[in-house]
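The complex is shown incomplete by one protein chain, all other protein chains being positioned as in the whole.
Moving on to subunit A:
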Amino acid sequence: MRLESKVTIRLFYYYSFQKNEKICIVEDNPDISFILDYFLREEGFDVIVFATIREFKKGILVELPDLFLLDVMLPDGDGITLCEQLKNDKATSTIPVLIMSAHASFDKVRQTTCANGFINKPFDLNDMLNMITEQLRSA
């Protein structure tokens, strides 16, 4: 029921802009990025996935997304630092950033970063979708 209404909202977005909103995922675990990519595409988003910060920095220049979804622990850095960099860059400072974390000291993470939202792993896909739509609507 709830999911359906979200879908309606997504469809509304889809038809009103005629162009899918783009979500950029930085996640090194291929299983997680696979399912997120699949899920979000099903929900009508364009999705671009990077496994490392290096790849992300090389690839992101092509086209800016409408939202960043970052993992905290990455092989060549961490999502929190990346988030800070994005927020300090004029080009990306207004794009919402959501951080996915499985870390035990989650509360600490919450205090020290500038992200627009946090998603605790393991997450519920509907919850994640709610957060994403909320961020896109208020952005």
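Please note the rule applied: a residue touches a chain if its C-beta (ideal position, glycine included) is under 8 Å from a C-beta of that chain, and two chains touch if they have at least 3 such contacts; residues count from 1.
Note that in this section contacts and distances are computed from a predicted model.
Its UniProt record calls the unshown chain "histidine kinase", which is the correct pick from "histidine kinase", "RNA-polymerase sigma factor", "GDYXXLXY domain-containing protein" or "Multidrug ABC transporter substrate-binding protein". The missing chain, though absent from the display, is touched by one residue of A:35, A:64, A:91 or A:114; that residue is A:35. Touch with the hidden chain on the side of subunit A covers residues 3, 29, 31-32, 35-36, 38-39, 42, 102-105, 107-108, 121-126.
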